[in-house]
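Pasting a structure below so you can have a look.
Only one protein chain is missing from this complex, and each of the others stays in its spot.
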Amino acid sequence: MSINEVCSVFGIWGHPDAARMTYYGLHSLQHRGQEGAGIVVTDGERLKGIKGDGLVNDVFDEKKLDSLKGNGAIGHVRYTGKSGIENIQPLLFHSSSGSLALSHSGNLINANDLKHQLEMQGSIFQTNTDTEVLAHLIKRSGYLATKDKVKNALSMVKGAYALIMMTENELIIAQDPNGLRPLSIGKVGDAYCVASETCAYDLIGAEYIRDVEPGELIIINDDGIHEERFSLSGSNAMCTMEYVYFSRPDSDIRGINIHTARKKLGKQLAIEANIEGDVVTGVPDSSISSAIGFAETAGIPYELGLIKNRYVGRTFIKPTQELREQGVKMKLSPVRRVVEGKRVIMVDDSIVRGTTSRRIVRMLKEAGATEVHVCISSPPMTNPCFYGIDVSTHEELIASNHSVEEIREIIGADSLTFLSVEGMMKVIGKDDLGKNCGQCMACFTGEYPTEIFPDTPLPYEKEMK
Amino acid sequence: MSINEVCSVFGIWGHPDAARMTYYGLHSLQHRGQEGAGIVVTDGERLKGIKGDGLVNDVFDEKKLDSLKGNGAIGHVRYTGKSGIENIQPLLFHSSSGSLALSHSGNLINANDLKHQLEMQGSIFQTNTDTEVLAHLIKRSGYLATKDKVKNALSMVKGAYALIMMTENELIIAQDPNGLRPLSIGKVGDAYCVASETCAYDLIGAEYIRDVEPGELIIINDDGIHEERFSLSGSNAMCTMEYVYFSRPDSDIRGINIHTARKKLGKQLAIEANIEGDVVTGVPDSSISSAIGFAETAGIPYELGLIKNRYVGRTFIKPTQELREQGVKMKLSPVRRVVEGKRVIMVDDSIVRGTTSRRIVRMLKEAGATEVHVCISSPPMTNPCFYGIDVSTHEELIASNHSVEEIREIIGADSLTFLSVEGMMKVIGKDDLGKNCGQCMACFTGEYPTEIFPDTPLPYEKEMK
Amino acid sequence: MSINEVCSVFGIWGHPDAARMTYYGLHSLQHRGQEGAGIVVTDGERLKGIKGDGLVNDVFDEKKLDSLKGNGAIGHVRYTGKSGIENIQPLLFHSSSGSLALSHSGNLINANDLKHQLEMQGSIFQTNTDTEVLAHLIKRSGYLATKDKVKNALSMVKGAYALIMMTENELIIAQDPNGLRPLSIGKVGDAYCVASETCAYDLIGAEYIRDVEPGELIIINDDGIHEERFSLSGSNAMCTMEYVYFSRPDSDIRGINIHTARKKLGKQLAIEANIEGDVVTGVPDSSISSAIGFAETAGIPYELGLIKNRYVGRTFIKPTQELREQGVKMKLSPVRRVVEGKRVIMVDDSIVRGTTSRRIVRMLKEAGATEVHVCISSPPMTNPCFYGIDVSTHEELIASNHSVEEIREIIGADSLTFLSVEGMMKVIGKDDLGKNCGQCMACFTGEYPTEIFPDTPLPYEKEMK
Partner (left out) sequence: MSINEVCSVFGIWGHPDAARMTYYGLHSLQHRGQEGAGIVVTDGERLKGIKGDGLVNDVFDEKKLDSLKGNGAIGHVRYTGKSGIENIQPLLFHSSSGSLALSHSGNLINANDLKHQLEMQGSIFQTNTDTEVLAHLIKRSGYLATKDKVKNALSMVKGAYALIMMTENELIIAQDPNGLRPLSIGKVGDAYCVASETCAYDLIGAEYIRDVEPGELIIINDDGIHEERFSLSGSNAMCTMEYVYFSRPDSDIRGINIHTARKKLGKQLAIEANIEGDVVTGVPDSSISSAIGFAETAGIPYELGLIKNRYVGRTFIKPTQELREQGVKMKLSPVRRVVEGKRVIMVDDSIVRGTTSRRIVRMLKEAGATEVHVCISSPPMTNPCFYGIDVSTHEELIASNHSVEEIREIIGADSLTFLSVEGMMKVIGKDDLGKNCGQCMACFTGEYPTEIFPDTPLPYEKEMK
């Protein structure tokens, strides 16, 4: 409920209405970032971009979309709302030798170091993003061909990146050597498209082709698609939380459908929890699938015990502390008739600070639930993430400092069950076809797939100094 | 999916932050109208109002809310987006003898006649609403007391109305003699509140007290609550579609919880349909409950076969016809992995023109469903509604001109089952305590609870001439 | 400097781009009201209007103008910025028997009485304007023809009005029986136009035809122009301040050019003042002409001793009290090099409260003027105006309570000269052709041309109760 992904990317090449397709593509990825959006197009001669604060349809109107003409486009939605419009992506840099646009999902963990070195050499930065470091590295590279400049630059950065770049004449796509963030390729008519999640393909009528491999560099231009690798090291370490929380239920990652994965996590959780109750309810929206799976396996009816208030936009006026204490709610309402007098099994995807869980448990009890059993479809989160997720320091992670029993006490639940690491691996350790797929479980286990730098910026500190 | 309610009302008396409470109340009722919103407050001396196009949180910001000071407030969200801001409610009329604000949910079926007569007598109308007719009737009434003026005016209008009016010193609440639209009373601290749906009480931390009875007139002021009747005729004829489609799952109407009712409708539908399939899926959001009920009774797994794209706001840019034909979707996406190779039972709440159903069936088949069985949790809709729902003429209602088999053919389903009228009555004919409750089933049966006038305006023609 | 006119009107009939012509017409009248603007057009079948706060080009853009299609249009700019958009004119009323739009410059002095009576009879008012009273009187009149309804209504109102009304099929123009506010008729191609000031004709390329006479009612429609009188009583009593202050220098009123009149007032003032000085300077913009006339007659050089800061729009951020005391200025700056070490003769058009004059005198002295002699091109203002000018109560008029010597002391001038009433009559008592023309000099003499009611609202209290 309180974890946030930083950013999502989309790109398309070879479509006469590239900007509009990107608009719809970004729209399907909107759940990954609601604080800013942007689109850059190329008409073969120059790049032009529009970006702004808020949702995709806050930023764009018919007139603006119509002004973005061209066959190639890249777009971006972002989570972090800090600082100015210059930090909203795609970043766009012009020079007399051509322009370059970048959309990045993830986090470059040695960006601070690199930026400092570049400034010492006279570079002037326009943004506070880690992504701009890449642009300067590319620009300063001695190589002649754009592809070689990019490879040279990528060899210097470390961390997580699903990356789409665009010049006047091509898309350049790169996935970090550990494949930490999802990125795949699809096709719609003769056009290629690239997206953080496959749900984008369904929405725009495209066909999914394949995932971008860790360490892969792909170039798409009017001559077609050109695949090569810029790194042979690394391992497959897809972020586990993509399955548990971030991605849309209708997306597939590494061959695994998210809804199906969540339902299985719920089923596994029901087996591990093995508790009694009268109704099962999920915390909308991300835990609905796991709650349904839980209910099916446990043989307990699934009910809408909690309702999400849609229409809570960015400009929504939050209740004052006083009104909140009087019982004014904002995002979630309990359904009194459903939970009154019942033993409620409440399924959620994760516990970060514990405050949300405590509020929901209290809400259910005030609405008449006699017992509230909290079942979490992932293991306790004990370590921060450096790869693009706003999961905070050890201090802020409740499971980093408290036992399960202490957490149960804090959130006021009658019982608390976390899915085991083994249970989770059992479910998402193999894809739908039974193939093994590596996962980054660092936030649960502390085993990070990359080296970690002393001053690696946490992603929620993305405004670098 | 394509029926629309016209409007919803909220009022509160005796709360120091009446406007803010109304803001949250309206927010919980937002699903009943997204095209306009307004709030009027009284500080005991004068009425002041703010209204505008769009969602509640498009119209109001902190500054505007802060400017609405007073202990009493009424609000309104409306569905119909036509014409100017003057038609957004609450309507507010000032005169040297005091001001009057009106919030109305429903439709006055003899409004055109009355307006014509009033204009002949020199009245100047400010809006195109049926509601303003009431204001003129009240203003012209020879009675002295406001209560008597209102009763006098109500004796002249016919149709459906859940009505909240406000002067400097009181709320005046009225429910039409057939009780066609829901309206109930709650209490939060020492303040009384009135709302179209009980979900508003949960969100603002209020306690539900009781429904407003058909033909009842209630006055709430600083002396307390005063209940009387202005009409003894009429019968209990709550709109059936409130249960099936309009209301939020967490609301109760006449003692029946909506989610529970829908789940029961789904269960009854499963018994009546008696068909085989691999997965059950509901059309989000209104058919989720009935689909879950169906799945439970049928013993078939419930899956998320269709995903709703949130973030489709008022300013969303619709795909061009060309892009739509290329497969760009807007509101719903199929989940390929869930439906591929499966016999899908798709549960929906109603079929109006059939176009939406046809689109969804095709979408599911294109995503790989081998069979699509459509099950509708209400009977065929064969007659227009005159009481505030945008259900159109006979010509537009597919079930008015086609047999079930013809409809099945048109929408491309492998089978089509409607719930029977008897099945429906079995479920919502009695409240949760077993008490009989009358229903308006006119759109299914043609039996209207009131007389119908030759020029009764359909609600979607609310802009009168 | 601190007197303000309330409102100005424009109308046109028979032009294919009536709205755009009205836009330019209003633009030339913008000096008479910067707080709100509106245009209503008719296409022969229905009236449509747009209005808003601010300048004409704040309110309208290309798209809005394009949406106002029709051959007839009326417009309005207004001074008073109080209350809501509903009070911005033209007022527009729709009914089943046709629509009516009204643009009014002036003030109806018995509007409060009439409004009270109409409300007793059940009328609901939409605005706080005196003008709406006319609409109700017209609507309630028993006569059949619009013309007769209007005459009937005008027979009941008293005060000042230059009035343009419009139905689907005609313009109806009326001037009050004393002719207090300017109104004239012009022609551009085959179209007739009507405007508060003749400068509108020059700007739109129209030819001035004639002034509308006191008590005259003119109807313009596709059949041509129809002239008649609704009142035979009354006298010619044009507002003197139109010549002194309000109107643009390039306008003619009753055959007198404003610039020429002001220059003559300055010449007469030079004769009456008979003082010595080194430079003459006018207070921009309205006193430039009289200062030039003064300089010519006095044989003293005219210099730009004061500069007006253009670009002080409605949204200009006024200096705080603290910054003002530190010397930050807003509208006027002295020209140090011009006034330093000089005896300055400062010509202004009027003194209302005296605060502006005091500030300017101090500003000139601080810039180095050794003496400042203030010469005012009108007599002392001792009485309030009830006819549409924001000249306040006796208490606020400095000349109502102080001798000329006391005022001189207060404003810190070395001498103070007002033009005499006789001097003024000598200049503007006859038109440019030598014809006598009556003037309303009530603010100087207290002789009002109409009866005055006990509760006659002052124009700056236009928001009636």
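To keep things simple, chains are lettered A, B and C as they appear, and every chain counts its residues starting from 1.
Please note the rule applied: a contact is a pair of C-beta atoms (placed from the backbone, for glycine too) under 8 Å apart; a residue touches a chain by one contact, two chains touch by 3 or more.
Keep in mind it's a predicted model, so treat the numbers as computed, not measured.
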Contacts of the hidden chain among displayed chains: A, C
Residue of C:Glu213, C:Glu227 or C:Glu296 in touch with the missing chain, whole complex considered: C:Glu296
Options C:Gly44, C:Gly98 or C:Gly205, residue touching the unrepresented chain: C:Gly205
Which of A:His94, A:Lys318 or A:His394 contacts the chain that the document leaves out: A:His94
Residue ranges of chain C at the interface with the undisplayed chain: 17, 20-21, 23-24, 27-28, 30-31, 34, 55-58, 60-62, 65, 188-189, 199, 202-206, 248-250, 252, 257, 259-260, 263, 288-289, 292, 296, 301-304, 307, 309-313, 315-317, 319-320, 323, 326-329, 333-338, 367, 432
Absent chain, residues of chain A that touch it: 93-97, 115-116, 119, 121-126, 135-136, 139-140, 465
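Here, only the chains that are shown with their structure count from here on.
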Pairwise touch network: line, ring, star, complete, or other: line
Distance between chain centroids, defined by C-alpha means - chain B, chain C (Å): 51
Length of the line joining the C-alpha centres of chain A and chain C, rounded to whole Å: 63
Mean-CA-position distance for chain B and chain A (Å): 36
Sequence positions of chain A contacting 2 or more other chains: none
